[in-house]
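A single protein chain has been omitted from the complex, and every remaining protein chain is retained in its original position.
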Amino acid sequence: MSDVGFVLAGYGVILGGLAMYVLTLLRRLRTARERSLRIRKEADAAPPLPDSGR
Amino acid sequence: MTLAPPAPPPVAPRRRVWGAVLGVAIIAAVIAYFAFSGIGNALVYYVTPSELLARGTAAVGETVRLGGLVKVGSVSGPGTDLTFALTDGTHEITVHSSVAPASSFREGIGAVVEGQLGADGVFQASQVIVKHDENYVAPTKGAIPSQVIDPGG
Partner (left out) sequence: MRTRLLGIGGVLAVIGAAFFGLFVVPADLNQGDAQRIMYVHVASAWIAYMSFGVTALAGIAYLWLRDLRLDAVALAGAEVGVLFTAFTIWGGMMWGRPVWGVYWQWEDPRLTTTALLLALYLGYLLLRRLSEDPARRATRAAIVGLIAAVDIPIVHFSVIWWRGLHQGPTIGSPDKLLHPSAPLQFVAALLLMLGAFTLVWGYLMIRRYQLARIEWQIEEHGRVGRISAARRASLAAHTAPAGTSQAAPVQESTP
């Protein structure tokens, strides 16, 4: 591999990895938000807990 | 929340525990390698020509890394049959290598070679690593690559 090849591999993996981490993080965040929302809806629909303390 | 008393933490799933144990084991292995591979040479990555020659005949045949500057004017032969002298400014050792170094190899640059000192005083290297310094130079008109310095005199 030429010097330019190594430069491309270096920049490609680092910048590509950065982009992939951003996308993965956003997906994890979306999944978690959806789950949190669903749980809240279920909690609102369920009968009050005997010990909810609220 | 006014929940009391707090619930005991649920037991982590078995698979998760084993994953963590494996991870910790790998980490311990890395740390152990780091800690014990340094024994005998106490964190010395390479020895200088003066240090190697000071050991006398005891150094012959022992696999070591030797570091120094490639003496200006000492390089001869093609990359696969390379002969040059490594110097630390006081002593120098002639090095022979049949493995071509990186293209950044040139006279006056730092190098670390791995191999054994022969009885004939020539160091037979199985690997030549170019040690680059922290100086960067922008190309300007008329500038030549490599700051040629020769502490070997």
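Every chain is named by a letter (A and B) in the order it is written, and numbering of its residues begins at 1.
Note that in this section a contact is a pair of C-beta atoms (placed from the backbone, for glycine too) under 8 Å apart; a residue touches a chain by one contact, two chains touch by 3 or more.
Bear in mind that the values here come from a model prediction, so they are computed numbers and not experimental data.
**Student:** Given the full complex, what residues of subunit B touch the hidden partner chain?
**Tutor:** 1, 3, 7, 9-10, 12, 16-17, 19-20, 23-24, 26-27, 30-31, 33-34, 37-38, 43-46, 67, 101-105, 112, 127-139, 143, 145-147
**Student:** So that we can see where the missing chain sits, which residues of subunit A does it touch?
**Tutor:** 1, 3-4, 6-7, 9-11, 13-15, 17-19, 21-22, 25-26, 28-29, 32-33, 35-36, 39, 43, 49-52
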